[in-house]
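Just below is one structure, and these are the notes that go with it.
Every protein chain of the complex appears in place save one, which is left out.
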Amino acid sequence: MAQRPDRIRARLAASLEKQRELLDAFQGLLKDPEADAAAIDQAQRQLTRMAAEHTQLLTEWRLARAHVAEPSSPYAGLVGQRPMREQVLDILEELGVPASPRVISEIAVARYGRPLPASRFASLRRDEERAFRKDSLSRPAWVVPAITAQGLTAIPRIVSSSAWPVERRLIGARTLRANHLRTLLALLSMHERSQRAGSPRATSHLESMILGFAQTVPGAIEPGARPEYARIAEAARAELAHIEETDLEERRTAARRLERLPEPHRLWGQPAVIQGRRASGRRLG
Amino acid sequence: MAGELDLVARLLAYEGGRAVSIATHRLMAIRPDALVLCPLAMAGEDTTVHIVAVGAIGRPPEIYCVADPRVRDEQYELFAWLGARIERHFETCRRAGEYPQIWVSSGAVADHLDTLADRQRYNRENAAVKRFGELLSYQTERYPVDGQQALITATGALRMHWATGQQPGEDEHLGTLLAWIEPPRNTNILDAVALAERVPMGVKTDPEFDRDVLEPRVAAYNQARRGGARAVELRQRAGLIQQALEPVVRSIYDGTQRAIRILSRMGLPELPALRNLEERERDEFESFMASRDAGYHLPLVDKPRPAAFKLTAREDAADNFEAAVLCGDGVGRARARLAGHTVYGQVENPRRTRLSPHRFRYRFDLVSRQRVLRVRRRDELASLGDPRLRVTVANVHREGAVTRISAIITHGQQAVGLPASGTTLELAKTVPDWDRLIRTRKQLRQRLVATPWTHDEQGTAPAVTRARRPPRDPLAEVEALR
Partner (left out) sequence: MITARLARLRGSLLAEEPGARGLERVARNPGCQRLRALTMIGVTPATAMKTVYKEPDREGQSPFALAAGNRFERAVFENGAARLLELYRSAGRLTTAECKIVVVPELAPGATAATMARRRAETERLFQHKVRRDPRAPNIIVKARIPVALLGVPHDTEPDVLVAADSDAFYGPVEVKSYPDRAGKTNAADIRSACRQAAVAVIGLRHAVEQLRLGDPRQLVPAAADLVLRRPGSFRPTLRPMTLAGEVHSLERALDEAPRNLEELEALIDAITPGASLDEAEVLDAVPPNYVEACREHCALAPKCKQAAAACGDPVLIGSQAREELAAAGSLGRAVDLLRGRAQPRTAEERALQARLQQSLGEYRQAVGHGR
């Protein structure tokens, strides 16, 4: 984002100072008959790098001075917005299944007109867990990681809601695929609502997401033809019908095991344990 | 694989610290109206052009740069601009009854243009870009054909005329090749080459340059673009990107121009067969453009029948070009002599034998002292001095360092006549035959009326019919299929 002119000037001054130091060092090397060719080469490369950075900063400064680039704060546009956790929970409710930060962020574009920075999900997860451990009753629902059906450990890259039934937060062998199909069906519903509400920007964005998801569903899209949403939904449901029962059975079995664990582990997953020693009878490492 | 002559040439270059000439004739045309084309792609994006420099021989370049070639609309603008430039060149050549020639710096650029052409000629979104891809396909389809004159790489052209004292793979860097050919004064050649190697001369920029200079500028541009920055800011940021890339592409452009100057300044006579090669190029170009005018589609993958024709044409071109260099270039001939691909010796025992009242057989022996000879009975050879004289080898007899080849004249008995005893003669298996392709294509048309079962969609093998008895002379039966 664009910065204020005075900050850029300060960086320019620092860059110039650094270049001066490098030039002095470079001069020293050139005068020294014992100087290593590699060291001279390295110094030259650093100077080139600094010069490029300097040119870039100069342009930024000129733009900032001419008020061409509007300065913005990292939080511009977020003033008045609901907290990120609330937005994430809302989107999860619409989806109905655990999802990756990337998918949630893309849906946020359709819903709120701006993405949720995927890089902030890691800190959100940590903040949620910290707040939960401080006072588990302070909120009705938490943004929690999905949990593996096999080891009952957390999958930090997939996000779910603590308000859901346990089995819905679990990821079994077929769940990734099943959830892909369920996400597609959820996107189709959102698309329908968006069309009814007359939101062309959101509709267009959702269409693009639907196409991306539907491309990997057999029979969903006819090559070369315009996408038909009813056909996509039918294809998704047909594939889901093949796998959802087996998937649900595995998750329910895992849910029964998960429910026997203490509450923090039920929400955040149990700590990882290396089970190799007894299972294989072989020493590790 | 390069032979002993090329090895000695590299040794001489290494010894002298500069490249040595390995041709007595210029082996490709340098068309005065040729275009020099130097694109730079964004690393990892195989169908992009970030900046391009294009111009005529001896002229400064026109430059077109886009801020981020991954932004489709911007990239299409560049392609459309370049396509228009190429179209003008093609039209000029066509009106003059000539063919368009494009020079690029190295094989990497030619490969990149091939990827671009393959992709863009099927573009359904933008007609101008599609046209660009189609026109570029002329050059890229011709490139793999030996002796073609449409798309010339500076490295390839220089390597045909110069041997350096470095590895053949290193010759693909135009900068190092130029350093060997015109070494800077008072600098050790290996140091000069090490320095030259660092300057990009292909189709990509240096990764360090990308990291330190280009990527931050492109990222800043994209951030501004996504943030809805005003046009004036975007122009300034795009200008920064061009400012970084332009020196790189100009350096490659200048290097390519320098290669052309070096080749021109060598003052070598043209290979005699060059006029035939250029004639063929004109025919190919006219045929290509006629197909475009008629709306014929350029396939990505050929069906069996057209593939058979194309393969035959390529084989014919390879044979003809090899023969042309062997016959027409002094070093080419020396190479062939050393490798035993030509027979060189003194004529002994020429004689005429009467077979019937009006039929004679003309024979002679050729005595050679070549260390390596690749000649067998029944080989058909032609005289390099006068290709009308053709012989069949009746016998080969080696005694110590001397090989005696008995030859029977099959053509040129009257036109050239029996060579006199003591004459020096040089015979080769192949001489250029510029009409062979017409004959071969006619033969193919007859033989491929029906697609062979091995390549048709049904793929049903025919029923096996066994011959009643085996042929007396299987070799003759096979030879009869020629």
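Side notes on the structure shown:
Think of it as A and B in the order they're written, each chain with its own count starting at 1.
We adopt the following convention: contacts are C-beta pairs under 8 Å (C-beta built on N, C-alpha and C of every residue); 3 or more make two chains touch, one makes a residue touch a chain.
Note that the structure is predicted; figures quoted are calculated from it, not measured.
Only one of the listed residues, A:59, A:87, A:162 or A:183, touches the absent chain: A:183. Per the touch definition above, the residue from B:10, B:341 or B:429 contacting the chain not shown is B:10.
Where chain A meets the missing chain, the touching residues are 36, 38-39, 41-42, 45, 100, 102-103, 148, 150-151, 153, 155-158, 173-174, 176-177, 179-180, 183, 213, 215-218, 239, 242-243, 250, 272, 274-276, 279-280, 282, 284-285.
One chain of the complex is left out; on chain B, the residues touching it are 1-2, 4-5, 7-12, 14-15, 20-22, 24, 42-47, 111, 114-115, 118-119, 165-170, 190, 194, 198, 204-208, 210-211, 214-215, 218, 301, 330-331, 333-334, 337-338, 371.
The rule is short, and it goes like this: only the chains that are shown with their structure count from here on.
A straight line joining the Cα centres of chain A and chain B is 50 Å long. Interface residues of chain A facing chain B in the complex, by the touch rule stated above, are 1-2, 45, 48-49, 52-53, 55-56, 59-60, 62-63, 68-70, 72. For chain B in complex with chain A, the residues that touch the partner chain are 208, 212-213, 216-217, 220, 223-224, 227, 229-230, 232-233, 236-237, 240, 243-244.
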